[in-house]
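What follows is part of the complex, with its chains left where they were.
When the chains are written out, they are named A and B in that same order, and each has its own residue count from 1.
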Amino acid sequence: MGNTFGHMFRVTTWGESHGDAVGVVIDGCPPGLAITSDDIQPDLDRRKPGQSKITTQRKEGDKAEILSGVFQGRTLGTPISIVVSNNDQRGKDYDYMQTKFRPSHADFSYQAKYGIRNWKGGGRASARETIGRVAAAAVAKKILSEEYGIEILAYVKQVWNIVAEIDLSSVSIDDVESNIVRCPDQQIALKMIDQIEKARKSGDSLGGVVEAVARGVPAGLGDPVFDKLEADLAKGVLSLPACKGFESGLGFGAVAMTGSEHNDPFYMEDGRVRTRTNRSGGIQGGISNGEDIVIRAAFKPTATILGNQETVDEDGNASTLEGRGRHDPCVLPRAVPMVEAMMALVLVDHAIRQRGQTGSLV
Amino acid sequence: MGNTFGHMFRVTTWGESHGDAVGVVIDGCPPGLAITSDDIQPDLDRRKPGQSKITTQRKEGDKAEILSGVFQGRTLGTPISIVVSNNDQRGKDYDYMQTKFRPSHADFSYQAKYGIRNWKGGGRASARETIGRVAAAAVAKKILSEEYGIEILAYVKQVWNIVAEIDLSSVSIDDVESNIVRCPDQQIALKMIDQIEKARKSGDSLGGVVEAVARGVPAGLGDPVFDKLEADLAKGVLSLPACKGFESGLGFGAVAMTGSEHNDPFYMEDGRVRTRTNRSGGIQGGISNGEDIVIRAAFKPTATILGNQETVDEDGNASTLEGRGRHDPCVLPRAVPMVEAMMALVLVDHAIRQRGQTGSLV
């Protein structure tokens, strides 16, 4: 249970890291949308392993195959099934995981929950699971772009203690993709890359922050009181592997401000209600207000490290884990399309809901 | 849409701030639980307005009336309907809200979404909406306590820039309730109260952070990949009014650590797998690991302030809002039972799910 996301645009993912394949079923995609695997592949390529020297060296083509729901290049309104094969599995690299619980991985908690686990490469808990999300979100992004003019963009805001300051209003996908760490501040990006390489060499790992912005979102998306836009975004983001924090607007930064400092004054611009500032991050009362939606996701440092760590084995014996295997010293560059994916899935779901509830996007 | 929370323990809230009443329907409460309104009232009293000099002075008894689902003092397994009347409404205090959008409130976004709004006191966007959540969670807490031995406790960790350091392992409900700001550090609490009073006098407002801990949670709760425990907790917390951020474990604080600094080593204690540290906050791979679950919620400063603010009216004219009306200069003391509520609702839902899926709590 728990492998479906969304209410009207419903995404169900499946697959383990070292099973035969991973995939997704999209139910609720509007009919008539032009979709081919070419629409999906670019984001899968941004997510895939082995894309640069600072990611894991597992080699996967991650080619998306669309098995249903598209006919003569157009969506049918029926479920879209997308499958990606697992090829470079090297299961035996992971033999050491078979009996020992890796610290801060999901080995123990999966075993405790299910009484069984696929111990090869993290099984279902592997970030490989996000392929289905990213593939589905590529479809979602196309809907958002074509039908609503909404554009979603994420980037690395922070790695370890290296923080970039990004101008949300002008940042572009080209800025993001111009370096392998996906930080639009090119100077800071170099420092981040350098630090990640240091971590990799020392067998350690780093965390960081992804910031994401959605532009062109109409006012009126979000369903209080429980399906507030921020609530669904928070759920989406926190469901990503290694994510431990979420902010909307100024987030925790709002705490040390007073109301008079934080409030966003309203004014009129071109016949539209706008706010002078956007400390609210485009969401008020859980509903979009027409300004840019801004969120941040905190990722802990990768749990896989190469040094020796204290642990226990399945039989409850004290043991030592000697780190091995391919891994990402820092997941942030690959987390960028994942955060975009969750944002896209939430927005398209709420856009469809709102159209149903009111007959318009207001 | 969006007013139901939970999958097996389902809570549906209803009601506007200045309507006749607010309430909740609980569907999925296990049968046979001893429940009276006395189980519900204490948390409603912790949540209610007018409880101290640092909260809004609206006077409400907030008495819970149970209309169904309980028979001769025991739950039937059928829906439990709980209603709380609205009494001290003073609707006309809010006449000034009728046409002008209050900055950083939900007035504009509700109007944009629905094309209509109950402008009296914030309508559905008022924190008064949380009465239903708190009432339902009182039932949830009792189940968690009696059937699983789980205890949930929240407190104010930070107000404005005043931060308390709390020992998670020893903090008690008495510590929390020993002062009106609900911060267990009594010295810091005095500073917080003082600062809130200053804000009230100057017509301004403050935000802050609530920290919550759940003790006694068995390993195995949480349904990856989308209904991870952290994902559902994040959704629950972010669905609270004025909440803009969520952390699990070290949250954003994990970002500046390396993997070797952050990982929680496993060891055996009394035949049980434990972690030496609890940087993960009791959740790994989205599933509880048996350690204390620790989360934090960031609340922005209350949007209601007394000074003049730039705004626009419903007709799109520039205008000035002159702040009036009763309000909370700082929602934090009253947010404590709300955060506890969302944590309880998430945990009881996952406990029931897990029991269904595996026949045991593992």
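Observations on the model:
Please note the rule applied: a contact is a pair of C-beta atoms (placed from the backbone, for glycine too) under 8 Å apart; a residue touches a chain by one contact, two chains touch by 3 or more.
Note that the coordinates shown come from a computational prediction; the quantities given were computed from them, not determined experimentally.
Identical protein chains form the entire complex, numbering 4 copies in the structure file, with 2 of these shown.
Keep in mind that, in the parts below, only the chains that are shown with their structure count from here on.
Work out the mean CA point of chain A and of chain B, and you get 26 Å between them.
Chain contact summary for the complex, chain B toward chain A: residues 1-5, 7, 13, 101, 103-106, 108-110, 112-115, 124-125, 129, 158, 160-161, 199, 204-209, 219-228, 230-239, 241, 243-252, 254-268, 271, 273, 275-276, 279-281, 283-290, 298-305, 307, 309-312, 316-318, 353-354, 357-358, 362.
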